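Just one protein chain is left out here, and the rest sit where they should.
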Amino acid sequence: MIWDIDLESGEASVTLCRGAYEREAVAMTVKLWARRARCREAGSKAGFFRIVLRPAGGPATRETLQALAGGFLCEALNQQCRLDTVKLNGNVQKLILTQALYSAQKAGERSRAAVSPARAERLAREARGMMRKSGGRANGRSA
Amino acid sequence: MAGPKPSAAAAPFFVRRLGGKYLVTNEWGYHHFLSGRSFAKLRAGGLRPGSGEWEELQRKGFIGTHLDFQGLARDFRIKNNFLWSGPSLHIFVTTLRCNHACLYCQSSAVAGSRRGTNMSVKAARASVDMMFSGPSRNLTIEFQGGEPLLNWPVVSFVVRYARRRNESDSRNLTLSLVTNLTLMDSDKLDFLQEHEVSICASLDGPAALHDRNRPWGRKSSHAVALRWLREIERRRLAEAPPKRRIFKPSTLMTTSRYSLPFWRQIVDAHLDAGLEGVFLRPLSPIGYAKRVWGEIGYGAREYVDFYRRALDYILEINLRGRPFVERMAAMLAMKILRRNDPNFLDCRSPCGAGIGQLAYNYDGDVYTCDEGRMVAQQGDRSFRVGNVFTHTYQDLAASPAWRGCCLASLLDAQPACSRCAYKPYCGVCPVYNYEAQGSLWGCLPRNMHCQVFRGIFDLLFERLAVPRYRGVFASWLDRSRKEAPQ
Partner (left out) sequence: MAKINGQSEVTIAVGLREFPMEVVRFTAYLFMDRADPLIALEGKRRARVTLRLRAAVAGKRLALEKAAFLKELEAQRFQWDVLRKNRSIQEFIVRQALQQPPAAAPAPESGNSDLELSQEEERELDRLIAEVEETLAKEAKGRAGKKKDPLGIRKTWEEAHGRA
């Protein structure tokens, strides 16, 4: 079996081999699953991680525990494959990301704060006056 | 240009089996269909140099020992030219109020009485100023909502202010209004046409389907939309010669579960309305739609089946002599056939969140994209990048949401995408991943967005392998080039 289900304690556990899953991948999975499950490492033996999962809410039936454990295994492999992908083409990733973020971060020629503080205050006074005159909030209606 | 020595006969490429053939693609946007035998030869470096097939593969960058580094670098630049500019699409959510109660409303529209969700003039002005603070030469303001016409004074203010500012800024500024048209009148239309604002209306199909998806009290939203679409087109044709840029009206269609059996009727409804195309859009479980997905949603296979039938019908219409475009297919065809970037923000790497578009909410909050804003309407502001009153443009660009979306949507970083034959043409949506799968990264093998696009690409490439269909796609691209606004 790829997981162990303990209905009495309402927990599922999975055992991941360290040669197949890096600690970083398992740690990221535990973090991502924080909303769905309480995860703890317990009873790990040499060469293995053993993660115990308890649903964050709702009943701990066989089906929910199996779904929890299966989902955790999928996510752990997902994260591990991401790490593998970074090792394969991390340099290209950095090149493209840097270009994309750098280009978007440059300000235009007439860069400025969105509204200078003095003008913002003046506009705010105008807006408040406008609201009072119109007797409510700004509105749009068809003519 | 000298480059690294190839260590494999085959250059970097991706492969997928399609209909008995091998589709090979590469980073530079090229594709080629190979028989099993030719593919085996390519793998082993056994294609005969100088043969017709070898020449074509070499030209496309598939022969590892004969790569034109300079040419391929140029191809990469052209295909990814968005990497050099910042956000070009700026969505102004001028109000959340709406007079419709659409089943799928992802914009999370609120009742018309909630006037506190109108954008103020002050916020509008600050949003325009923020937009001009960015580096992109091309700027598009797209008015969205709710129903933007419910805050007409601010819409008209933004139009005039943006045009006025642009007189000294000299960007390529375009404006677009997305509307249900039920609040349109002659004065508004005069203003919009005078200020060269293009109009995009919602049209989900024939009246019964449209009005079911988009309830408007006991009235027919479909009838009003059609009336105004025809009026807009009539005015456009009546002005000859045109004194300014005049845009044909366009439509957006949203596919709910109720739409799926009516693929033919949806296409026919667009034809009958005198429109030149349809944009078949899948629905995503984002924002409000996530809550009602059980009622109105569907699986990837169902959607791809719907899309296939509609697209095949459209292709036959074209072959019978009536030009009619499916817009998503046209955009993807531009990437596949011309290796060019059609600015389809959903299908690029990284996606448009932040670096390609920004959404300005009525209260001045700015989001990575409109989908990110919809998530905020359900109480989760993870995709907020700042506020027009308290942040500078550089603050927005430095926000974790902006950077996180950029990283998570880079296909080279996604395990499945980095090896997929459709990588040169596809994209992921971090907001979709977050909503559907709980993280920006998602888990692509189980991701419906991925399954839908994989199905669409399979379909498109199968059709592109058929010469008469390929001709139809090419004609769409030729038309779009000729038909820039007059």
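All chains are identified by letter, namely A and B, in their written order; residue positions are counted from 1 within each chain.
Note that a residue touches a chain if its C-beta (ideal position, glycine included) is under 8 Å from a C-beta of that chain, and two chains touch if they have at least 3 such contacts.
Being a predicted model, the structure only gives us computed values, none of them experimental.
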Omitted chain's touching partners, listed by label: A, B
Hidden partner chain, touching residue among B:Phe33, B:Tyr161, B:Tyr258 or B:Tyr313: B:Tyr161
Candidates B:Gly287, B:Pro415 or B:Pro430 - the one touching the absent chain: B:Pro415
Contacting the left-out chain in the complete assembly, out of B:Leu23, B:Leu72 or B:Leu209: B:Leu72
Omitted-chain contact residue, chosen from B:Phe13, B:Trp228, B:Tyr367 or B:Trp441: B:Phe13
Residues in chain A touching the chain absent from view: 1-2, 14, 16-17, 19-21, 69-71, 73-74, 77-78, 80-81, 84, 87-89, 91-92, 95-96, 99, 106, 108-110, 112, 116, 123, 126, 130, 133-136, 138-142
Chain B residues that touch the omitted chain in the full complex: 1, 3-4, 6-8, 10-15, 27-28, 43, 64, 67, 69-70, 72-74, 76-78, 80-81, 83-85, 97-101, 111-113, 121, 125, 135, 137, 153-154, 156-157, 160-161, 164, 168-171, 182-183, 215-218, 415-416, 418-419, 443, 445-446, 451
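In this section, only the chains that are shown with their structure count from here on.
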Chain A-chain B separation of Cα centroids, rounded to whole Å: 24
Footprint of chain B on chain A - complex, ascending: 32, 35-36, 74-75, 78, 81-82, 84-86, 88-89, 92-93, 96-97, 99-101, 103-108, 110-115, 120, 123-124, 126-127, 130, 136-143
Chain A-facing residues of chain B, complex: 80, 83-87, 94-95, 115-116, 118-122, 125-126, 129-130, 132-136, 149-155, 168-169, 183-185, 187-188, 349-350, 354-355, 388-389, 391-394, 397-398, 402-403, 406-407, 410, 412-415, 418, 438-439, 441, 443, 446
